[in-house]
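Here the complex is missing a single protein chain, while all its other protein chains stay put.
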Amino acid sequence: MSESQHTFGDYGGQYVPEALMPAIEELTDAYERYVLDNEEGFMDEFRQRIRDFGGRPTPLQRADQLSERYGTEVYLKREDLLHGGAHKLNNALGQVLLAKYMGKERIIAETGAGQHGTATAMAAAHLDMPCEIYMGRRDINRQRPNVFRMRINGAEVNPVDIGRGTLKEAISETMRDWATTVETTHYVIGSVVGPAPFPAMVRDFQSVISKEARRQFDEQVGGLPGAVVACAGGGSNTMGTFANFTDDEDVDLYAVEAGGSTLSVDEEEGVAPNSASLSIGEEGVLHGARTKLLQDSHGQIMESHSVSSGLDYSGVGPELAYLVDEGRVTPVTVDDDEALEAFHRLSQDEGIIPALETAHAFGFLESVAGPDGDGSVELPETVVVNVSGRGDKDLEAVIEETDKRDLDNAPTMEVFTDGA
Amino acid sequence: MSESQHTFGDYGGQYVPEALMPAIEELTDAYERYVLDNEEGFMDEFRQRIRDFGGRPTPLQRADQLSERYGTEVYLKREDLLHGGAHKLNNALGQVLLAKYMGKERIIAETGAGQHGTATAMAAAHLDMPCEIYMGRRDINRQRPNVFRMRINGAEVNPVDIGRGTLKEAISETMRDWATTVETTHYVIGSVVGPAPFPAMVRDFQSVISKEARRQFDEQVGGLPGAVVACAGGGSNTMGTFANFTDDEDVDLYAVEAGGSTLSVDEEEGVAPNSASLSIGEEGVLHGARTKLLQDSHGQIMESHSVSSGLDYSGVGPELAYLVDEGRVTPVTVDDDEALEAFHRLSQDEGIIPALETAHAFGFLESVAGPDGDGSVELPETVVVNVSGRGDKDLEAVIEETDKRDLDNAPTMEVFTDGA
Amino acid sequence: MGLEDAFDEPAFVPYLAAGDPDFESSLEYVEALARGGADIIELGLPFSEPIAEGPTIQQAVVRSLEGGMTPERFFEFVEALDVDVPLVCMTYYNLIYQYGSEGEPPVRPFVERAAEVGIDGFVVPDLPAEEAGPLRDACDEFGLDLVFIVAPTTRGERLQRMMEQVSGYVYVQARLGVTGARADVSNQTEESLARLAEYDVPKAVGFGISSGEQAADVVAAGADGVIVGSALVDIVADGAENDLPTAEVADRLESLARELKQGAVDGAQRRPRPEGT
Partner (left out) sequence: MGLEDAFDEPAFVPYLAAGDPDFESSLEYVEALARGGADIIELGLPFSEPIAEGPTIQQAVVRSLEGGMTPERFFEFVEALDVDVPLVCMTYYNLIYQYGSEGEPPVRPFVERAAEVGIDGFVVPDLPAEEAGPLRDACDEFGLDLVFIVAPTTRGERLQRMMEQVSGYVYVQARLGVTGARADVSNQTEESLARLAEYDVPKAVGFGISSGEQAADVVAAGADGVIVGSALVDIVADGAENDLPTAEVADRLESLARELKQGAVDGAQRRPRPEGT
């Protein structure tokens, strides 16, 4: 039997209420048997469904205009083309299918940007499982199209009113549901966070991204890319994009976090106006795992902030925290303004409207490594950037946020406000 | 040199203002050289871009719940997974690339549901061409997310205020622009309509759908499907889905039109409360081609109606009209209510939120051939249905239209209206 | 019979949409044009999708259709007209195509009826020479002219094909685009006229002409006549919008017609004399 990964250096573990431990042991067992050992052909069925239902493989595309702009060959891994519009389905479909193999009867999940909730609702509908999604009230208001989508897919959407009403609160609330219903219910966690075996399992489901990208790059260009870039909220698209490159020491790995409005922190208010847990967080325990966190000096978790709901989280996956400490992954930050500019740039120059989360990864090309950078990072000859999702869910937010700012490349918006 | 198709039986032709004729001849020449004869490797570049940028091939997926419901093997051709969210990019990318090969400097297009406009805006951004889209005011209000997307992709969106403000008026207005700017501008028409060579050329770009589906079906199931089903507005996804099956007489082809609220027509008001030109239209000349039209006894074009903007058109592609007269394609209608029900069914049972246009094709399974049908159509053992697009653009419209009706399977909508 | 004869001297060819804004007023407006010196009158039979028209004529089409205009009403309109000027029916192909009873071959019934009420020819903006066979045949049968529009982009083989089918006059489109009054006359006109010089058929220039001066320029450049639509329709629109008395609108039409006709005549004086005369 294969061994599932419990910790990553000092990070990871299983810091959960006792009531959940048996479920987590059951899940660990199922993960090892079905996912790692392909018992009952689980992985075969998963691969077939993620292909036919999900639309894999997604392309690796040369970005013509960006390549010219940065004088480097930029390749895009197009997870935005996955069913549901983001990489999230890789994991959601895997877990819902696993829950089915485990004989569970009900699916719950938390969601921030609504992408994971949408992916889970779609997977649950596809596999005929009842599904409930917890979502912070603030995120509900920021990402309404995704709320609509979950409802239309037949999922219940439960607003979470506690705290600031974002992802952190939604996770806590889903854990409470799970603690009550653990015998019949599987909690589909949405990123490489939470107690073991979630971080390793979610990474494994997402690692198809880098598995494909590695092969595609070799076929289309030859060899390995010089650098691989992905945004990092919880870090699932990040780990998925990095997983098959971590052993290739010549490939630089950049995890782009949300710099929010500023990296400095307001202890008094308990608010970090960013979500840069890899860059400025400290070790601690949250939501079942030891990892890097945005917390105050007492250990209270701070509210994070980002213009993009999907990055708006105070923690980060433990494996990513470990790889940063090891020096294997370089964390960088891109702030709200830079992300919005990158959003418009990719939309106008490449004809791809990215999710706001994803836009951060492209902000890196411009604002860290590119013309606006401080020279600390130099781009190698070839770069693969993960397009973790599409921006349909963000249209309203982008219009509103763009309106507030003075961005060089924003389109005029009258047509949005005229004659409605 | 290959011969492009000018007419289909008595249908088709080139009924356009003289000013456009030279451009149409130039286009015919380019179509024959680049598309039909692959000069300068045009088709190779097209295939590579529609793969890497567009995400081809799209999957052919077995629909587990629908197969069970109808006691027949239902397969879905997943054009909803194409970049932009509909089959429209196959054509838009092809034509924008062709415009580039022709040395044109500017792209214009009309759009109804906004899907073609979005696809064209994306293709134009991708290939670095300025782009203007004409869209009826009514459609602008019905499909705002797509308006946002076009603007964000850097396209101008020109509202058309004349008439009822839907697709028909937008096409007329785009033709007027083209008549003025024809020397530098290519008009990317959005369906298999308009003067030759558009119907044949758009079909050719879209025929990749059935080329793939035919191969995929043979690989996954073996042999040929018993029936192929697609919705029909102008008929581009329809012709694309049928093209590689028309010679297989054993494969039934169903074109599903919008039945709107009723098939009966109000001559007095000049309004057809449907868009069923194949089913109830008569031969005439509109937008450059002879085809089946919704028109009054004098030959004035009637306003069509459908809950789905993308089907809301008084004409239809001439080749489709021809295939219907030949008995090769069977036209059927699905009304607004049935389409909405089918929308919710596919969303809840299969985890795929279809475009409202697409929902009509699924309404056919239930309301014509299925349990609610009159028995006139019996489903064969295997059916391929084209999922022409995804429903993200339709969320608001669906909520509104669902609210007005008493549908058996509509989700409750409080969460949409609560605490916004 | 034979619209060509109208071009013996520089011709003024006005356009109005029949029935704009209503049947009775429209009759008076058309008659006013005749009084103002029209040599031929183009009467628009409105089609719901006027793809070659700019906003001015689009609105005229809407007014006329809302006033109840139909092909049959159009023929009644022509019958009711009291003018002594050749008439050209300007319409879109679908209306010609649909006319007649079930079972009849299309096109012929429309032409027959048009001939009966005294129409002398047709201009059909969405019917290029390539598709004009059936209409040309019917026109020949009933002795009507078929006018084609030559665009600035029409050249070579296509021009040739069109010239083989045209009769009455050619409508020289002064610029690319759709109908509508403009302040200047495009230099595309001279090029077009030069291209047409070798063909022995009257050349009437239209699209954008709105003043006597422009008319003079066009004729001076070699045109045999000027076609004016939107500038006249503007007057009708103004009357409709402001509820002006029909007689007042008719007077204004007549006086602009006079100016335009005079312009055309004056323009002929400015033509370079043929060498050696």
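Order of writing sets the chain letters: A, B and C. Residues in each chain are counted from 1.
The criterion applied here is as follows: a residue touches a chain if its C-beta (ideal position, glycine included) is under 8 Å from a C-beta of that chain, and two chains touch if they have at least 3 such contacts.
Small disclaimer: the values here were computed from a predicted structure and weren't measured.
S.K.: Let's see if you follow the contact definition: name the visible chains touching the chain that is missing.
M.R.: A
S.K.: Of A:T181, A:Q220 or A:S261, which sits in contact with the chain we cannot see?
M.R.: A:T181
S.K.: Decide which residue listed in A:G240, A:G284 or A:P411 touches the omitted chain of the complex.
M.R.: A:G284
S.K.: Quickly run down the residues of chain A that touch the omitted chain.
M.R.: Those residues of chain A that touch the unshown chain are 13-19, 21-23, 25, 162-163, 168, 172, 175-176, 179-183, 270, 284-288, 293, 295, 297-301.
We take it that only the chains that are shown with their structure count from here on.
S.K.: Which chain's C-alpha centroid is most distant from that of chain C?
M.R.: A
S.K.: Could you tell me the distance, in whole angstrom, between the mean C-alpha positions of chain A and chain C?
M.R.: 65
S.K.: Round to the nearest whole Å and give the separation of the Cα centres of chain B and chain C.
M.R.: Going by mean C-alpha positions, chain B sits 37 Å from chain C.
S.K.: With chain centres taken as the means of their Cα atoms, state the distance from chain A to chain B in Å.
M.R.: Each chain reduced to its C-alpha mean, chain A and chain B end up 34 Å apart.
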